[in-house]
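Removed: one protein chain of the complex. Kept in place: all other protein chains.
Chain nomenclature is as follows: A and B, assigned in order of appearance, with residue numbering initiated at 1 for each chain independently.
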């Protein structure tokens, strides 16, 4: 028996909107500690890891560990039918091949339940070791989203270079080149508007903008995004989910023969 | 000579937007009592009935009964050119094969007249008898619109079931099933937010969502919608037009062999 009641149901709606275009089918894993997902994107280039901790739910009952295979597109379709102020409850009976999403309006005058068939999905759960990163950039999520979108109008890849002074995003394409520098800035009125750089050593890595643009669909989940970079590791783009967990996206850097050309 | 002056011209704009996708060509009937239309949709499944009573017009002159055949798509194109605050006057000379829509801006600084050719349209005017319905549901029009739209993302038909406690909308499709229950609720702050059920006997009927979704284009005309259901009769979905009349949509229930399956 599984019953997870999330008062701020809009969070789950936003989570699905942020991953549904990247991942088609995935297993949601439910245990005493929380509701989580780990999945590769359909082209096996990027990895998504989601965690919603049990403490963040108003009511959290999970009698035994369970893994539920879902089509994220269909799940997103159903969650779109929840109002933004609705309470969402995820329910599954032991051994059932369906999951039920229940939406309660704040006034309790409208109750909807959507039942979805579960799928059998093969998945390898990758262990993701905690790692030391050369540089960690925290910046407004809307700013990162805008930069990835803007650079996509010029080129296909972005070089992200971090120094103590700031982070530089560069691209080049047929019509020209673009460089955007965001300076470290911690003296802002609102902490979520700060750009904060923790750096052990300078790093400069190239990524496909297509994936970064997909990751930024998680921007509604959090005002800030954290980008962790190391030359030997995939970049981690993390959006915290207030008091509940996170959505993290992992993407390996591109090893480009002509990468030097786009360096400053 | 016909001259109908409607100060709240936006009403006529909204009326056309609500019926133009359902009905291509139709006769508008004008008499001393009002301006009305009755027409089948192009696939002859649904019926629209519109009434704008003469009292609702600032000026209403209709010397003799007249029936004017119009292409609703073209009429809607012309009415879109009226500002939302414009006064609209419908004018036709006796025996003329055109109708003129005049739009006056509130300041009278801008006067537009759009002249449209009339058409000869065969039409049988159906007598629609007043009937007793098993159940009548009044609910916020935006809520009904949202429910029809949401269920369309899951299935093609909806079962509407009314009991004393509430009205249930159910559908099923390839990806699963959905049930939405709206409870009777008369203790709301604003009367237009109430869900009120008048029931003589329980009723459960199946309808094509495609048509209901089309009907909900009339939602801007009224905060509430009234749904009248009887097992032997087409459903009536009515949007009142403040102090002037109504738009009513009629749709026959579907007789589905497997209808039992979707029942509770």
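Note that a residue touches a chain if its C-beta (ideal position, glycine included) is under 8 Å from a C-beta of that chain, and two chains touch if they have at least 3 such contacts.
None of the values given here were measured: they were computed from a predicted structure.
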Original post:
Considering the whole complex, which of A:65, A:185 or A:200 touches the chain not shown?
Top reply: A:185
Subject >> Touch with the omitted chain, as defined above, among B:78, B:148 or B:197 >> reply: B:78
**OP:** Specify the residue from the set A:42, A:65 or A:153 that touches the hidden chain.
**Re:** A:153
Original post:
Given the contact definition stated above, which residue among B:94, B:109 or B:124 touches the chain not shown here?
Top reply: B:109
Original post:
Given the full complex, what residues of chain B touch the hidden partner chain?
Top reply: 71, 74, 77-78, 80-81, 98, 107-117
**OP:** Using the touch rule from the top, list residues of chain A that touch the missing partner.
**Re:** 143, 150-151, 153-154, 175-183, 185, 195
